[in-house]
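Next up is a structure, given as C-alpha cells.
All protein chains of the complex are present and in place, except for one that has been dropped.
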Amino acid sequence: MPRRRFPEWLVLLLPAFIVIAAVVLIPLIFSLYSSFTPYKLTRPSTLWRWVGTYNYEKILTDAKFWAAFGRTVLFLTIALNLELILGLGIALMVNKVTWGQRTLRTILMFPMMFSPILVGFQFKFIFNDNIGLVNNVLQSLGSNTALPWLVDGKLAMFSILFAEIWMSTSVFAILILAGLFAMPRDPLEAAKVDGCTAWQTFRHITLPFLMPFIFIAMTIRSLDVARAYDIVQIMTGGGPARRTELLWTLMSRTGYVDARMGLANAMGYVSIILSILFTIYFFRKLSAARAELGMAG
Amino acid sequence: MKNSNYLKGLLASTALVVASESAVAAEWGSFDGVTVEAKLIGGQQYEGLYGRIADWEAATGAKVDIISKKSHFEIDKEIKSDMAAGTTSWCVGSNHSSFAPQYEGLYVDLNDYVSAETIAEFVGGNIGASTVGGELLMLPRAQFDVSVLYYLKSNYEDADKAAAFKSEYGYDLAVPETWEQMKDQAIFFADPPNFYGTQYAGKDEAIVGRFYEMVVAEGGNYLDDEKRPIFNSDAGQRALQWFVDLYEAKAVPAGTTSYVWDDLGQGFASGTVALNLDWPGWAGFFNDPESSKAAGNVGVAVQPMGSVTRTGWSGHHGFSVTNDCDNKEAAASLVMFLTSEESQLAESAGGSLPTRTAVWDANVAAAKSGDDAFRAEALAAFAEGAKYAFAVPPIPEWGETTNIVFPELQAAIVGDKTVKEALDDAAEAVDELMQESGYY
C-alpha cells in the first residue's frame, strides 16, 4: 500500500500555516470566545461565565463606540489618501533628480526607521503648546498665541494625522518610485512626439502604469494601519474629551486599564472586521489593476 | 549651592546607612539560597533604593531577581496580564494605593508577616490607606502624593502688582488660602502665551483625583456610602466650574487638558507658571538651577482650601507580597527592608516624603538645624498638607470610574458640554457601572 503523502505545495506552505496558526489563530479563537464572557483580567474565573452576545449588544448600542468607529474610518480614509497623493508627488519629484538620488532615497526612507512609539513621543513634544517646536517657531515669527495643537478638536486630529502621515508617506513614495523606475520609455516618447502635454502624458500613460504599485502600497499600509495606535496613544491618549478617540485607544483602555477584556475583545473583533474590509477592498483593486495591464498571473 | 547641600546630605545619610548595616543584619533574617523574584516600578528616583537591595542580599544570603522594571502604568498592565494568565508566582511587586483594590486576591495580608510594632512605626493614615477589607496589602514606601502649592515668590514682592490686584479684586494679594483666591490670582497673573497663572493635570486619574479632592473640599463627595455616584451635586458643579473658569480665562496653558505630571513639573520649572499644585518629589527639582529656571524664586505653601474644608487627595507607593510566592517570609523581609527607616532616610534626602513617623521627625529636625531655608519651608508645607490627606475610595472600580469621568470633565472644560450636563452624563455612566458591579 503506498504511503499517503502530502502534496508538495502543502509541504512548502506548511511552515507558514503552522507559525500563523500558533501565533495568530489560537489567540484569535481565544479572544473570540472571551468576547462572549464578562472576562475581567483581575478575576480569571469570569472567563467561564457565558453571557452570549451581551458585550456585542453593549458596544453596538454605545454612542461612544460608534463615534470612535466613525472617527477611525475617517482617520484611515484621510490618512491613506493624503499619504498616497503626497507619496506620488514626492516620487515624481525624486524621479526627476539626476544626481545624489541614492542619498535622497535614503532620506526619503528616514521616517520608516522610527518606531511608531518614538514618533508618538516626538510629535507630542513638537506639538506641545507651551514648549513645543511648532509653537516656538510660530511665536518667534511674531504670532502671539499658543495654539493648543493637541487639545483643540480639529487641531488635535490634524496633529495625529500629521504624525501618521509623516511616518507612513515614505512607504508610498518608495513603492511608487519603484514603479517609475520600471516604467518603459517608449510610450512616453511616443506621447511627446504626438504633442501631448505633460498633464496628458501623466494622466493617460504614467498614472495607469503606476496604479498596481499604488494599490500594493495601499494594501501594505492597510495591513498595518493599526500601528497608528502607538502614536495616538502617546500623543493624545484619545483625548481630550474623546476628540481623538480611535477604536484602538478605546479598546486598550477598556481591556487593560479597566481590565474588561471580554468587552475589549468584542471591540477588537469589530476593528478586525474593519481592517479586513479595507484589505479586501485594496486587494480587489490590485487584481483589477493588474488585469488591466495584462499582468495577471 | 543648595544643590550641593542636598548632595552632601544624601551622601552623609547613605554613609550612615552603610555603617549601621552590619549591626542590624540579623534583623532581616537568614534566607540562604532563596531567590526572591520582584516586579518593581522603574524610574530614576527609585534607582537609589534599588541599589540598596545588595545590602539586604548580603545580610540575608538571599538573592533578588528583578524580573520586571517598568513605569507604573506599564507594570499595572503587566500585573493584570499575569493575573489573567495565572503567572503570579513571583514574590514582590510594586503597588499603589489607587491600584491596590483592583488586584483582588493577588497579594497577602502583611499583618501575618510583619510584626505589629513594625507596622506601628508607620504613619497611621498610610497604613489605613494600604488596608483594603481589613487586609494590609502593602507596606507604604513613600507618601509621595500629597500635593502642595508651589509658587513664584517674585509675584508677591511687586508693589505695583499688589496695588493693581487689590483695586481689581478688593483684597490683598497674598499666597492663596482658598481655591477661589487661587483662581482670581491665576487669572490676574496670566499673560498667555508667555506666562500662565496656573495649570492642572487634565486627563486620566490625575484630573479626577484633583476634582475628587475639590468636591470634598466644597462639602460634597464622589460616591456615597452605597457607592452611588453623587459628584454631580452642587458641590461637584462648583468644583468643576473652577477648572472651566480657569480654562476660559486662558489662565492655564491651552494644552492643559493633555498634561499629566511631567508636563506640569516641566512647565513650572520653565518659570512661566505662577502657581502650581504639585507633588513633594518635585521640590528639589524646582529649586535646582541645573533643572529649573524658577530656582531661587520658589515658595511652597499648604494647598488651598475649598468653601467648606481643606482636603488633600493622596495616594502612595508600596511594596506587596504575592499569595503564590514560595517563600513569603523572605519576600516580606525584603519589603520591610525597602520601607525601613534607613531606606526611607536615604530616599527622603532626595526629596520624597517618608511614611515613617521617625523619619519625618528626623527630616524636619535636619532641615531646621541646617542652613537650607527652602527645604525647611517645603517640609513644613508638606507636613501641614499631609494632615488633610485622604485616599481614593478603596474599591476595584475606582480606576474604571476615572476613565468614565475624565473625558466628561474635559468636555466641560473645553466647552463641549455644560458643567451640569457633563457631570450628569458621567454620573449616569458610573451609576451603570456600579450596578453592573453589584453594589446596589
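Residue numbering begins at 1 within each chain, and the chains themselves are lettered A and B in the order written.
Note that in this section a residue touches a chain if its C-beta (ideal position, glycine included) is under 8 Å from a C-beta of that chain, and two chains touch if they have at least 3 such contacts.
By our rule, contacts and distances are computed from a predicted model.
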> Name the absent chain by its UniProt protein name; which of "Maltose/maltodextrin transport system permease protein MalG", "Iron complex outermembrane recepter protein", "Thiolase domain-containing protein" or "cytochrome-c oxidase" is it?
Replying inline: "Maltose/maltodextrin transport system permease protein MalG"
> Thinking of the complex as a whole, which visible chains are touched by the chain that is not shown?
Replying inline: A, B
>> Touch as defined at the start, partner being the missing chain; which of B:Gly48, B:Gly219 or B:Pro393 qualifies?
In response: B:Gly48
> Which of A:Leu60, A:Leu74 or A:Met93 touches the chain that is not shown?
Replying inline: A:Met93
> Where the complex has a chain not shown, which of A:Thr46, A:Gln122 or A:Ser159 is the residue touching it?
Replying inline: A:Gln122
>> Give me the chain B residues in contact with the hidden chain, please.
In response: 39, 41-48, 50-51, 66-72, 74, 77-78, 81-82, 84-87, 194, 260-262, 265-266, 269-272, 279, 281, 290-293
>> By the contact criterion defined above, which parts of chain A meet the unshown chain? Give residue numbers in ascending order.
In response: 7-10, 12-13, 15-16, 19-20, 22-28, 30-31, 34, 41, 89-90, 93-94, 96-97, 102, 104-118, 121-123, 125-126, 130-131, 133, 136, 139-140, 166, 170, 174-175, 177-179, 181-182, 212-213, 216, 219-220, 222-224, 226-227, 229-230, 248, 251-252, 255-256, 261, 265, 268-269, 271-272, 275-276, 278-280, 283, 290, 293, 295, 297
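Convention: only the chains that are shown with their structure count from here on.
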>> As a quick test, compute the distance in whole Å between the mean CA positions of chain A and chain B.
In response: 38
> If you look only at chain B, which of its residues touch chain A in the complex?
Replying inline: 73, 76-77, 80-81, 83-84, 86, 102-104, 106, 192-193, 196, 202-204, 253-258, 263, 266-267, 270, 272, 396, 399-400, 403, 406-408, 410-411, 413-414, 416
> For chain A, which residues count as touching chain B in their complex?
Replying inline: 41-44, 128-131, 135, 139, 144-153, 236-237, 239-243, 245, 253, 256-261
